[in-house]
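Reviewing the structure listed below.
All protein chains but one are shown at their positions in the complex.
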Amino acid sequence: MEFTAEIRAAIEDVRAEVAALHGELTRSELVVWTGGNVSGRVPGADLFVIKPSGVDYEDLRPENMILCTLDGIPVPGIPGSEAAASSDTDAHAYVYRNMPEVGGVVHTHSTYATAWAARGEPIPCVITAMADEFGGEIPVGPFAIIGDDSIGRGIVQTLRGHRSRAVLMANHGPFTIGKNARDAVKAAVMVEDVARTVHIARSGGELVPLRQEHIDALFDRYQNVYGQAPEGQL
Amino acid sequence: MEFTAEIRAAIEDVRAEVAALHGELTRSELVVWTGGNVSGRVPGADLFVIKPSGVDYEDLRPENMILCTLDGIPVPGIPGSEAAASSDTDAHAYVYRNMPEVGGVVHTHSTYATAWAARGEPIPCVITAMADEFGGEIPVGPFAIIGDDSIGRGIVQTLRGHRSRAVLMANHGPFTIGKNARDAVKAAVMVEDVARTVHIARSGGELVPLRQEHIDALFDRYQNVYGQAPEGQL
Amino acid sequence: MEFTAEIRAAIEDVRAEVAALHGELTRSELVVWTGGNVSGRVPGADLFVIKPSGVDYEDLRPENMILCTLDGIPVPGIPGSEAAASSDTDAHAYVYRNMPEVGGVVHTHSTYATAWAARGEPIPCVITAMADEFGGEIPVGPFAIIGDDSIGRGIVQTLRGHRSRAVLMANHGPFTIGKNARDAVKAAVMVEDVARTVHIARSGGELVPLRQEHIDALFDRYQNVYGQAPEGQL
Partner (left out) sequence: MEFTAEIRAAIEDVRAEVAALHGELTRSELVVWTGGNVSGRVPGADLFVIKPSGVDYEDLRPENMILCTLDGIPVPGIPGSEAAASSDTDAHAYVYRNMPEVGGVVHTHSTYATAWAARGEPIPCVITAMADEFGGEIPVGPFAIIGDDSIGRGIVQTLRGHRSRAVLMANHGPFTIGKNARDAVKAAVMVEDVARTVHIARSGGELVPLRQEHIDALFDRYQNVYGQAPEGQL
């Protein structure tokens, strides 16, 4: 493939960003060994960048991030990008093809989120941080087996039109989306945090539910007011 | 605003202290992503210093801490202090206006303290470290929504006249106060520690209560004897 | 003993690898103090290399790894290798003698895996990561006391012909095997990860089982497709 200088620069930016963001997965203890993966869409092109398969976290560098088409096929002729892409590449590709507003996708087997997934149980919205970030409960997606589009389809079916940027794929673990890769990583960090807090809260007795009007008010405010440069979220 | 040299020096001291104390929140794993905030009153002035909104912990520096009036309004003309202040600034400001003895305020969503808050359940005082530090149970404050004074009012109503320097705001998380910012951070560390220990203790069977006379004796001793330079606590 | 130059080089390679892999045990928080041990078979020789007994993790170096025969006897005349070998050496040796396909063995008392072992309960396969890695439940081995071949026999009886590379020795803790030392360490990391996730999942309610055909499909795929250079696993 031939790329303009602008696209080439965008590719290198996303490779650098995606490589660095994997460090957040280990710092936040969301992954063990070589599990988990981050991808990011290349702005202005039908391309995304994803982690290679089975490579140690400490060996991830911008130059070994894999550039893929939206069919999940590695793009030939990119130095460092010849290795096998993450075994979850097809799921990421499906999301990018079907949700054009998504700029980043993250998958982990983080402990508490995966525990809710192993019961096929959504996480109820009982703390304000969860209302802020996810606007309600974290939904469960269908059981789907790796190897075709079924994981991607399950993610898209569950999250399209949903406030939540996180889905708990049944018996598997969380996938998160975001307006860019960093936003999807934030959602991966936050879904584990609320999964842990709500699990522990419920293990000690009955939860006090939040009223829907409060959830709505918190979600609306957080999406529009929080931070230094509100740009809107998905 | 014009400040005397003495006040200018005090402002810079508090900005440095407040910036550094945020490192204790991450080291003690009380926060994720950009959540949580520390503030400190400027001695001798109607001012306090607080974290900017939505900035990474590793990017916090003395020079980007925000100086505010006791109405929670950022003070113009302070280099670095033009950014948006923490979205919890109004709650901190309310506490400083209404509790003149308070020199520091901390807010986190630390896991175990927030879990008790999600059940609206106070933490019972069953270990001597909790009697030492908090003088009894950790109380629950009312449910209050961000956006006006209601969080601040809930904190003040609950903690005024109470031994505890920590309140579990319902469905939200802990706020702590102290004679200065460091003392409030200590309370934030300790409330999570006792929240975790008592949760785990109770999950294994029945707790043995402490007698009130023992709680009183421990609290009195710890406030007056512990450490190198006892100065009294709130 | 006299060794060819090739065997001498292989011994040094394995000593370096085994020493370094102990760092994964501490990084993954699978061990405390001096507990736990990794060993690796020397390719092309009836020898293996194991950790010395009761030495601090930070003091482990290639040159103090102990070279042993397959009877678990330290080989004389190897500089640094005169110290007492791990007290679990006999169990490792038994595995190497009886499972020629095994190139690495790891033992820890990691918290959640040991908790299942203390109940004598196998870990049910309810998450896809576990189907990928272990192909089904993690089995429990017999209670066996240190001091003779009974631990080694229990490991071999349980794992021979089993998909799982991990066994929970009753009231004791996990032993894992692999095609080399690194593969056995990966299994030790993963068994603790799934032990923790499944424990937490079940503590919150009823688990949704995985169907056997899905477990079979996931195991088959992961053993043959995942990673950069599939070499097959045990």
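Think of it as A, B and C in the order they're written, each chain with its own count starting at 1.
By definition in this document, a contact is a pair of C-beta atoms (placed from the backbone, for glycine too) under 8 Å apart; a residue touches a chain by one contact, two chains touch by 3 or more.
Quick caveat: nothing in here was measured; it's all calculated off a predicted structure.
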Chains shown that the absent chain touches, full complex: B, C
Among B:64, B:197 or B:223, exactly one should touch the missing chain; which is it? B:197
Where C:119, C:160 or C:211 are the choices, the one touching the absent chain is C:119
Which is it among B:28, B:98, B:150 or B:223 that touches the chain not included here? B:28
Missing-partner contacts on subunit B, residue numbers: 28, 126-129, 186, 189-190, 193, 196-198, 200-201, 203-208, 210, 214, 217-218, 221, 225-228
Which parts of subunit C are in contact with the chain that was left out? 32-35, 52-55, 83-84, 87, 109, 111-112, 114-121, 143, 145-147, 170-173, 199, 202-203
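In this text, only the chains that are shown with their structure count from here on.
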Interface check for copies subunit A and subunit B. Shared numbers divided by all numbers used: above half gives same, below half gives different; which is it? different
Hey, which chain ends up farthest from subunit C, C-alpha centres compared? B
Inter-copy rotation, subunit A to subunit C, in degrees (Cα atoms; steps of 5): 90
Inter-centroid spacing, subunit B versus subunit A (mean Cα positions, whole Å): 32
